[in-house]
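A protein chain is absent from this complex, but the other protein chains hold their places.
Order of writing sets the chain letters: A, B and C. Residues in each chain are counted from 1.
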Amino acid sequence: MALGFLDILYFGSFREAFGRDCERVDPPSHVLTVADLIEWLAVQGEPYASVFGDRSRVRAAVEGVSAAPGDSVFGAREVALFPPGGVL
Amino acid sequence: MALGFLDILYFGSFREAFGRDCERVDPPSHVLTVADLIEWLAVQGEPYASVFGDRSRVRAAVEGVSAAPGDSVFGAREVALFPPGGVL
Amino acid sequence: MIDVRIQSADFDPGRQLKRLEELHSGAVASFTGAVSMGAEIEAVQVEHYAALAKTELARIAEEAQERFSLSGVILIHRYGSFKLGDRLLFAAAACADAGNAQHACSFLIDALRARAPFWRKDLTSGGAARWFK
Partner (left out) sequence: MIDVRIQSADFDPGRQLKRLEELHSGAVASFTGAVSMGAEIEAVQVEHYAALAKTELARIAEEAQERFSLSGVILIHRYGSFKLGDRLLFAAAACADAGNAQHACSFLIDALRARAPFWRKDLTSGGAARWFK
């Protein structure tokens, strides 16, 4: 079963690397968690491979709520991916 | 050799217990340190015995500078004795 | 009392302290973070993820209030363009216990650093731009 279309939001250096702040994707059916989604994106060539190369530098939120790698993206309409933040 | 006259200042609950904020004393020649002085005062009857009964609750300053029990009072003109302070 | 604000506008730390003092809890601890001198920074840009920032900062404030028995918490985080000396964020806690007020303030700052979805870009006087940290 496919997830259907999913909007991915990018922030900080990710936004800059991709040259856009969001994109609509159609992930395959085996993409069920945040980790699955990042894994799948990381094999879509550059700049995905570079941006998602170091998984420890990727944070996520699903539908506007902070999410861990094991959290589900099943049925979600919006997932945000971004590097660690902080202004201090 | 005698120390000569020594002014002792009291603060906080000590001042209240003694009913005065200072007194002039003439300690014997073996009183050389802060600890000696407290020891000598503690055997001068009440309220000295009660006030100085718990040595861990007695702080001192010699000539306006914070002093430890082993610090000298030899030649000092002014020693302050008081309980631990603090307003928080 | 919990007050969490995400705004581009500046704020007055003294006025915020006063609001917490008026709770008459005894102790108020605060932290103000600003753009500091050095490192040849000409300007700073801070972008944020508004939806997540709102939920995450509210959570941080609630966690602090519960964990440290606070009578009041104020969290303010700014976004936008900044220059030297401009305030970036403010955290403050009111509590009956002096130690708890201070621990809460440290907790708030540590949590903001770890979890607040704000990204800072420094523009140097040489014209270069670099992401903070």
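The rule we apply is simple: a contact is a pair of C-beta atoms (placed from the backbone, for glycine too) under 8 Å apart; a residue touches a chain by one contact, two chains touch by 3 or more.
Please read all numbers here as calculations on a predicted model, not as lab measurements.
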| request: Would you mind spotting which of C:A43, C:I109 or C:L123 touches the chain that isn't drawn? | output: C:I109
| request: Name, in rising order, the residues on chain B that touch the hidden chain in the full complex. | output: 9, 11-13, 15-16, 59, 61, 64-66, 80, 82-88
| remark: Those residues of chain C that touch the unshown chain are 12-15, 17-18, 21-22, 24-38, 84-85, 87, 96, 98, 101-102, 105-106, 109, 113
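Assume only the chains that are shown with their structure count from here on.
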| query | Taking each chain's centre as the mean of its Cα atoms, which chain lies farthest from chain C? | reply | B
| request: Express in whole angstrom the distance between the two chain centres, defined as the mean CA positions of chain A and chain C. | output: 27
| note | Expressed in whole Å, how far the mean CA point of chain A lies from that of chain B is 71
| Centroid distance [mean C-alpha coordinates] between chain C and chain B, Å | 48
| What positions in chain C touch 2 or more of the other chains? | none
